[in-house]
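Removed from the display is one protein chain of the complex; every other protein chain stays in position.
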Amino acid sequence: MSVMLQLDDVSKTYKVGAFGGQRLVAVRDVSFDVAAGEVVSLIGESGSGKSTIGKMILRLSPVTTGAIRFDGNDVSRLKGRALKEYYRRVQGVFQDPFSSYNPIFKADRVFKMIKDEFFPHVARSEWEQKLEESLDAVSLDPVQVLHKYPHQLSGGQLQRLLVARALLLDIRFLVADEIISMLDASTRIDVLNLLADLKARGLGVLFITHDLSLGNYISDRTVILRRGLIVEMGATAKVFGNPQHAYTRMLLASVPQLHRTWEEVATELETTPVEAIDSRLKVAYARTAAALEHDDPTDSALVEFEDGHLVRRYESAAGRTAPVAGEAA
Amino acid sequence: MALQVDDLKVYYRTLHGDVQALDGVTFAIGDGEIMGLAGESGCGKSTLGNSLVYLTGRMKYVSGTVTLDGAVLPIWDFDAMNPHRFKHVSVIPQYAMSALNPTRRVGKMIKELLHARGIPYKSVSDELLRRLELVGLGGEVLDRYPIELSGGMKQRVVMVLSTLLDPSLLVADEITSALDVSTQKAVAELLVEFRERSFVKSMIVITHDISILSQIADTILVMYAGHLAERASAKVIIESPRHPYTRLLISSLPEVGIRYDDKRLVGIPGTPPALLDPPTGCRFKDRCPLAYEKCAEQPPFVEVSPGHSVACWRETP
Partner (left out) sequence: MTDARTSEPLPAVIPGAPKAAGATAVHGAPSTSSFREALHFALRNRKLMFGVGITSFMLLFALLGPLFAQHPPLEYGGKLSLAPTTHDGYWFGTTLLGQDVYAQFVTGLRLAFVVGALGGGIAAVIGMLVGFTAGYRSGIVDEVLNMLTNVVLVIPTFALLLVIASYLKVRGITTESIFIGVTSWPWAARALRAQTFSLTSREFVSLARLSGEKSWKIIFKEIAPNMSSYLFMMFILLFGGAILIAATLDFIGLGPSNTISLGMMMQLSVQNAALQLHLWWWFLPPGLAIMAIVGSLYVMNVGLDEVFNPRLRSM
């Protein structure tokens, strides 16, 4: 599979405080890629910078340092006409379906906007056919959803309309930023399955979420983000099946599962062995979030633990890496 | 029985008529029981939870009785409910943590609240500090402004405040929804802790997230479109539900471990009915794969096995 989107040491720094004196680093040296026909989950809690990354990919927020490459070309500083061309290939869907629509207009106006900007000369009948195909691809009945105001439709329908809008452009990459977190449980899975269908069509999808179960269900690879830094990434099965970083383990231990209690999950995680990455490093499993509080691994690197599975070195509370048993400190 | 609700009906007034949000619910909660109230938006769970404490401007009490510890709660009378609120029945409203007055320090806000309820601060200050320590917040949180606290900290402050007078019943409305997954776990575990230490006798935990309920609730009550669908112990609801809605709902939840490539999950097609002019009969029949002619008549909510009640013609013999 060819790499479609690649982030190369991307960082985002905000100027805060009076007169912009202080700096807030939201995203720090993030590098990963998404191939065609692949779903990558970007998992993080609030403040992790995951939405910021999504916005940077969509050029809604400028990149401070680093490069974002689409099909090999650096898109991180695109403007004007080139940016519009980029939007033919890359689109986004956001968290709040009701905020994504201008409330004073009808919902299908989003299609009209696309037509006016990208397909001004297409004949009406041809356009209507394109619309029908897109709506069909997202399993929506045109009769039920066209010519309605946003408040007359459900959250699930609105989100699917947004995917249909993106499909009109024949996109190759979709950024899905928490797109189902505001939907009801029974409609979530339909929208999620839709993303999987897109994958089958050859699209690349970046699925941004805080919910590990969703990420696990749908993605091929997972990137775990904490405070702007990647702490672990790799094939989903490996990251979830054999989590190495303390933060990943803590996340997995906190997810409420239907058929297992928190205690059962925690016990299982504790007894899963943590492999030594190399003889000089060892990742220690921290039982409490308090230990993670002291973790500030700005200087440590991502190390490849097994094929494709990368982990960031975890510093202990003493500020140094925990030594391997039997070795001198 | 700590709480007994009999055929409670609460509607919302709107320009276009009454929305029958809560249309005749009957159930009971025992002492020390944590009951999860689950359902999707518009099912009436928030209406139910809130109506036990106070009726907001648009809510209209229609009929039914609510009995707490043997005494009838006059929920239709705002002023008559005053002595009961906070002391016997308390609520943590949805978005409570976002509703803390940003211009007041937490300690001052608590003092003002207690004063408004006619409770001298001195009489509870020791207990307040003790409980704040218990939930992992020091006394210094009283000197902070809400903006200085994280979501989890604010939620814990609200939880301590709501249970300060040891109410018999606590209604917690979506208190874990806006939190990170690690804080969710902490807050959910705190609820159980409160029950263990008898700060609260019984609880109604309202949420759309059934997996949280599977961890902390003793029983789960599933609602759909203003009616009760099913009630059983948490284990039974999750492992062997009987109402078609519950079954479809449980099977549509992705879990860590289930992957799309292995097993494609299916949702429930369609949408719940509008409650402005609700359909007759079972309200789930339009989306139910098991619907048949009898569903045109509303099924009663009956016990089909000990501690397990369902409202479905297919399940009632």
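Think of it as A and B in the order they're written, each chain with its own count starting at 1.
One rule holds for everything that comes next: contacts are C-beta pairs under 8 Å (C-beta built on N, C-alpha and C of every residue); 3 or more make two chains touch, one makes a residue touch a chain.
Computed from a predicted model, the values in this text were never measured in an experiment.
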Residue in contact with the excluded chain [from B:119, B:178 or B:291]: B:178
Looking beyond the chains shown, say which of A:71, A:96 or A:306 touches the absent one. A:96
Touching residue (missing chain; options B:241, B:254 or B:272): B:272
Spell out the interface residues on chain A facing the chain that's missing from view. 58, 60, 83-84, 87, 91-92, 94-105, 110, 113-114, 117-118, 149-157, 162, 181-184, 210-211
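Here, only the chains that are shown with their structure count from here on.
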Distance between chain A and chain B based on Cα centroids, please, to the nearest Å. 31
In the complex, chain A touches chain B at residues 45-46, 154, 184-190, 192-193, 196, 210-214, 216-218, 236-237, 240, 250-259, 261-262, 289
Interface residues, chain B side, partner chain A - complex: 40-41, 151, 180-182, 184-185, 188-189, 208-212, 214-215, 238-239, 248-250, 252-260, 264-269, 271
